[in-house]
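I am attaching a structure below and will ask some questions about it afterwards.
All protein chains but one are shown at their positions in the complex.
Think of it as A and B in the order they're written, each chain with its own count starting at 1.
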Amino acid sequence: MSRFLTQRLGFTFLAIVAILVVLPIILVVGAIVIQGLPAINVEFLTTAPRDGMRAGGIWPAIVGTFWLTVGTAIFSVPFGVAIAIYLSEYARDNNFTRMIRLAIINLSGIPSVVYGLFGLGLFVLALRFGSSILAGALTLSIMTLPVIISTSEEALHSVPQSFRTVSVSLGGTKWQTIYKIVLPQALPGILTGVILGLERAAGETAPILFTAAAFFLPELPGSIFDKTMALPYHLFVISTQVPNMPIKIQFGTALVLLVFVLTMNLLAAVIRSYYRRKRQW
Amino acid sequence: MLMNRTPKIVIENLSLRYSDGTESLNGISLTIYAHEIMALFGPAGGGKSTLLRVLNRLNDLVEVKKMTGRVLLDGQDIYAPDVNVIELRRRMGIVFAQPLPLPLSIRANIEYGPRLAGIRDSSQLSHIVESSLRAAAMWDEVKDRLDESGFAISGGQQQRLCLARVLALEPEVILMDEPMSGLDPLSTAKIEDSMQQLKQQYTIVIVPHSIQQAARIADHAAFFLQGKLIEEGPGKQLFTNPHDKRTEDYVTGRFG
Partner (left out) sequence: MSSASLKTRRTSFVEFFAERAIRASGFVAIAFVVLIFLFLLLEGLPAITEVSISNLLSTRWYPTESHFGLLPLILGSVLVTLGAAIIAVPTGVLAAIFVAEVAPRWLREILKPMIEVVAGIPSVVLGFIGMIALSPLVRVAFNAPTGLTAFTGALILAYMALPTIISVAEDALDAVPRSYRDAALALGATRWQTIWMVTVKAARSGILTAIMLGIGRAIGETMAVMMVTGNAARMPLSLDSLFMPARTMTATIAAEMGEVAQGSTHFHVLFMIGIVLFVITFIVNFVASIAIFRQTRRSARLLS
């Protein structure tokens, strides 16, 4: 009897811990929505900041984050998916493959600010891109690679081996099999991974601090060699660097960033569950 | 017919071992004649499926530790270094134990092989689709639902779709690895019927799922036990009056 009492107490304790884990996120999201909504209006979303950023909107930061995310996608998706295909379809179990996996694990562990240093050293200084959308997007791309690689590899692995065997038995080459059967089937999973990777990139501040971000730049960027404002950096600036900042604008900015990021999260979840239901294997 | 049997596949002293030490073949020599049904039978793990996968080199996909001996198709060594494996697989289609439609429509499943072979002409493709499905005895069942998914039909239909898909390659040899193991008797009967038609045009190597089936369909049969070819001969003789004691024990159901 007491064994079962122990179990009941134990399970209750675990449940309390789990609640303690998810409760803060509800409070945080709730607070940001409630406090941030009053700041949201057309002017806030479509104009540049004014009066030392204490008034006006955040349009340049929204645009900047959009372009940084697009740039990140352009660089990281082809490389990430190619590496995932290599690991899933071509790599043999040898030391070279193990080195690639070790490299990816370590890429995923490198602190974001160290990516910032690297981007500063390579893209901004050595390649003379300057602090720019290009340098920032490249830096974010490399940081995003591990996420894209690992989720894409998982998606490729989940395609049944029998499809590959059948395709090859019908006279398909390895590449035709990948291109015509494996990739289309893995696509929803890859897409999910890409979105989750880009979500992370969109919310990052440290990698763009010295590679792309502008403190205050009311004009929209004209080319990929321009600096840009970005939502996460803007939130950092207005919550730490600007005295007497109206809290409404801070919360409003946090809300827009949160919506940006959580929409991507939701999109990934929807794609995943939609295709999981639709697929026949 | 017995007068002019032409050898289609000649296997000479073939031995094989997988890297993980599992199922292997041991000194197999066997000749398979054109336009006959050759049944490879015996207890599980005897090397029958391995032999099928050697014939169309699907074994290239898995780790083979060591392979010796030769396999000749129409006199050409299929393991010669300059052989085009893709072409070889097109000439030797295989039907697997499980119905394995590709995640495509019925039509696209059948067009898959021909398209890979470079056929683009749509009237030619639709001709291939129809004739392959007819040959697999399922045209009437699916002619109105060609654009549905290959998974939308019953298991028996799926397996016949897989047969049709192989026929669309216009192969010379059809390999069948227990193709009726998961099917109902009706679907089995349909496939067995079409096999008798098919052998006019093709050479068929089948691993049957039972001795009864082997006896029903085989012109020629070979008994495999633990990687060795114990006995081969005309089906009638092998199933009624085997020479080897082990074949007899197996055929009469004393083990297996």
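We take it that a contact is a pair of C-beta atoms (placed from the backbone, for glycine too) under 8 Å apart; a residue touches a chain by one contact, two chains touch by 3 or more.
From a predicted model like this one, the values you see are computed outputs, not experimental measurements.
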item: Where the missing chain makes contact, among the chains that are shown; value: A, B
item: Candidates A:Val166, A:Ala186 or A:Leu257 - the one touching the absent chain; value: A:Leu257
item: Per the touch definition above, residue among A:Ile85, A:Leu134, A:Val159 or A:Leu191 touching the missing chain; value: A:Ile85
item: Contact footprint on chain A, counting only the chain that is left out; value: 3-4, 6-7, 10-11, 13-15, 17-18, 20-22, 24-26, 28-29, 31-32, 79, 82-83, 85-87, 89-91, 96-97, 99-118, 120-122, 125-126, 142, 145, 149, 173-176, 179, 196, 199-200, 202-206, 209-210, 232-233, 235-236, 239-240, 247, 250, 254, 257-258, 261-262, 264-265, 269
item: Absent-chain interface as seen on chain B, which is shown; value: 8, 20, 34, 73-74, 76, 78, 82-84, 86-88, 91, 172
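We adopt the following convention: only the chains that are shown with their structure count from here on.
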item: Footprint of chain B on chain A - complex, ascending; value: 162-173, 176, 180-181, 184-185, 279-281
item: Interfacial residue positions of chain B with respect to chain A in the complex; value: 56, 58, 61, 86-87, 89-90, 93-94, 96, 98, 100, 102-103, 112-113, 116-117, 149, 151, 162, 165-166, 169
